[in-house]
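If you scroll down you'll find the structure; I have some questions about it.
Here the complex is missing a single protein chain, while all its other protein chains stay put.
Here is chain A:
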Amino acid sequence: MKTNDVILQTVTTIVSFIIILFSIQLFFAGHYTPGGGFIGGLMTSGALVLLLLAYDIKTVRTILPIDYKLLTAIGLLLAVGTGAGALLFNVPFLTHAYDYFHLPLLGETSLHTAVIFDTGVYFVVIGITMTIIQTIGVSE
């Protein structure tokens, strides 16, 4: 039976933006407050799953043409690259560094290489969650 999902779809278009914004906030707030790459990635994939629930899998693939297995690989590469980058400066593997920079809009900000590692975690979590859900969703 073809159902009329207009309420769910309208609410999804509004709510998914709120969820994705909140997940990005959680991701960037992870250094000083509760949050981080794992929970941010899970919440982003939660927004994508909400899109999958309201629309079908082909529509979401048209909106976001992302190969999630590739996203997982990029995340792992970022994490390993951050660790290996420390070797260039003659310090042990996974040694992180930070410094204070003056950014144009944000002003005095401390930038930490752990954020790049966390971006890797973020990508891997999104990639794995979406791969699992899409694989289960497609199989007959």
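By definition in this document, contacts are C-beta pairs under 8 Å (C-beta built on N, C-alpha and C of every residue); 3 or more make two chains touch, one makes a residue touch a chain; residues count from 1.
Please note the rule applied: contacts and distances are computed from a predicted model.
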item	value
Omitted chain (choose from "Na+/H+ antiporter subunit G", "Electron transfer flavoprotein subunit beta", "Protocatechuate 3,4-dioxygenase alpha subunit" or "Sulfur relay protein, TusE/DsrC/DsvC family") - UniProt protein name	"Na+/H+ antiporter subunit G"
Touch with the omitted chain, as defined above, among A:18, A:87 or A:111	A:18
Contact footprint on chain A, counting only the chain that is left out	1-3, 7-8, 11, 14-15, 18, 22
